[in-house]
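Every protein chain but one is kept in place in this view of the complex.
And then chain A:
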Amino acid sequence: MIKAILIFNNHGKPRLSKFYEHYTEDTEQQIIRETFHLVSKRDENVCNFLEGGMLIGGSDYKLIYRHYATLYFVFCVDSSESELGILDLIQVFVETLDKCFENVCELDLIFHVDKVHNILAEMVMGGMVLETNMNEIITQVDAQNKMEKSEVTSVLA
């Protein structure tokens, strides 16, 4: 299963953190820092997998990450997940964000944390992959937005 999903920028500032197992807030922050240190020192053309840091379970867990422009997308998973599969999932996640936000950039993630969480919730639930079909995800997100809009207008009316 997926243990945690972290997004942070090149300077290690967290942009999204979702843990599917409970940690104390302090530990969560430490995990983000540790993961950043592990991931950021790696060159561009090395592989996308590495063993997890000590805080998140050491060699039983793998960090699978992708680096897009200013952001790192890191998934921490156990041995029951396919490495390449998760790599694809990150790609789907980013492409979905891109479609939802039109050319997604770091700012979108900052100002719409809730939306990003909602999109992620359409893909991953309780640490398990829920949906991988981009169109399906976008349909659901659209439906959410429609509902949101209708409520907003009904309040105004």
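Methods note: contacts are C-beta pairs under 8 Å (C-beta built on N, C-alpha and C of every residue); 3 or more make two chains touch, one makes a residue touch a chain; residues count from 1.
As a convention for this text, contacts and distances are computed from a predicted model.
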Original post:
With one chain of the assembly withheld, which option in "WD repeat-containing protein 58", "Sorting nexin-2", "AP-2 complex subunit alpha" or "MTX3 protein" matches that chain's UniProt protein name?
Top reply: "AP-2 complex subunit alpha"
Subject >> Hidden partner interface residues of chain A, rising order >> reply: 1, 14-18, 22, 25, 29, 32, 42-43, 45-51, 59-60, 80, 82-85, 87-89, 91-92, 99-102, 108, 110-115, 117-118, 121, 125-136, 138, 140-145, 147-148, 151-152, 155
